[in-house]
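Presented below is the structure to which this report refers.
Showing subunit A:
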Amino acid sequence: MALLEVNNLDVRFAVRGGDLQALQSISFSLDKGERLGLVGESGAGKSVAAFSILKLIAQPGYIAGGEVLFEGRNLSAMSERELRQIRGNRIAMIFQDPMMTLNPVLTVGTQMVEALKAHRRISTRAARDIALKKLQKVSIPSPDKRLDQYPHELSGGMRQRVIIAIALLLDPDIIIADEPTTALDVTIQAEIMALLLALCEQDNVALMLITHDLGLVSQVTQRMLVMYSGRIIEQGPTKEIINDAQHPYTQGLINALPQMGEPGRRLYQIPGSMPSLSRIPPGCPFHPRCPFVTDECRQTMPEYVQSGNVDVACYEVSKLIEQENRAPEVTP
Partner candidate 1 sequence: MLAFLVQRISQALLVMFVISLISFSIQDGLGDPLQQMVGQSVSEAEREKIREELGLNDSFVVQYLRFAGQAVQGDLGTSYFYGKPTLEVIFEHLPATLELVIGASLIIGFLSVPIGVYAAIRPRAWLSKFFMGISTVGISIPVFLTAIVLIQLFSIGVTVNWFPPETGWGSWLNGLFSTEGGMPSYGRGDGLVHLFGTWHSGFFSSDGLRHLTLPAISLASIMLPLFIRLIRAEMMEVLQSDYIRYAQAKGLAPHRIHFLHALKNTMLPVITVGGVQLGIMVAYTILTETVFQWPGVGLMFLEAITRSDIPLIVSYLMVVGLIFVVTNTVVDLVYGLVNPTVKLTGKKA
Partner candidate 2 sequence: MKKLLTAFVGSLALASAPVAISAEATQSLKLAYDADPVTLDIHEQLSGGILQLSHMTFDPLLRWSNDLTFEPRLAKSWERIDENTMRFTLREGVTFHSGNALTSEDVRFTFERLKQSPDFKAIFKPFSELKVVDETTFDLITSEPYPLLLNAATYIFPMDKAFYSGNDKDGNAKAAISKQGSTFASRNQSGTGPFKVTSRQQGVKVEFERFADYWDTASPGNVGKISLTPIKENNTRVSALLSGGVDFIAPVPPTDLERIKNNPETSLVTMSGTRIILFHMNQKRFEPFQDVRVRQAVAYAINQEGIAAKIMKGFATPAAQLSPAGYQGHNDSLATRFDVAKAQALMKEAGYEDGFTITMMAPNNRYVNDDKIAQAVAAMLARINIKVDLKTLPKAQYWPEFDDRAADMMMIGWHADTEDSANFYEFLTMCPNSETGTGQYNAGNYCNPETDAMVDQANVETDLDKRAALLQDVEKRLYDDAAFVPLHWQDLAWASKGSVKIEPILNVMNFPYLGDLVVE
């Protein structure tokens, strides 16, 4: 049984004109030590998916249906008190902008010690030692001085290192990282990413990486899922999707990437833009921008179909697969 299983998760936002469907029947799973990538344009619902696992969706969002099983226990049904024991302890999070994540008026030490004391009966002294060790682990220069400094006294990169250290404080099973390096400048990004990966592998921690950077996902994750307008349109082993993307949207994304091998090729641009949550078209949400659109796509949401180890929700793809299965073994 997988470490984390999300089944048909529905999340809605009660906004003025009635409820907006932020996530529609999202299902995926995450095994121990596995690295999963969530990809999609901004506003596709990646962050909402991440936050809804720990029921941290801001007002007026709420979980409308489905379940989130962690070691068999359904997190979405848990009481706030029980869920608190999981948050930060078994599942840790890393936010996007290190400038905003740490409380500006509290020292780094306080914010680390409190995380430990929230889950363990431990003296402040002992908590500070653990925090110091973790800071060394994320290779921050002169860690003891850092404990008594305020967030504004550290650089962006150093702050993200602190946040990673905090995530690892209680040896969690899963780390959910919501675009951990986007806010950093390029030179630091690679460094921080490498550090995060190394630490996850070292402690066999499962990593759920939310990003819009396909390149990063292809190098770092083992499985990936592509999201569009709150739905997973394609998920499967990263290698298979990157090399042979099935869903037209995924193909569009990949073709939009500049390839080292083909200098001077005009980058493909997917026409139009992703609809906002309040104007999601019926049927397959991508149909207005899809080159292979058919009437069927305009009416109903396609079912998932298996293509290799990849699940895809697209009528065109499912038609192609049927042809392949029906075709006799013509070719030797």
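With respect to how the candidates were assembled, all candidates are chains of the complex that A comes from, given by their letters.
We take it that a contact is a pair of C-beta atoms (placed from the backbone, for glycine too) under 8 Å apart; a residue touches a chain by one contact, two chains touch by 3 or more; residues count from 1.
Because the structure is a prediction, the values reported are computed rather than measured.
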From 1 or 2, the one in contact with subunit A within this complex: 1
Residue ranges of subunit A in contact with candidate 1 within the complex: 51, 54, 56, 58, 84-89, 92-93, 95, 97, 100-106, 114-115, 118-119, 150, 152, 166
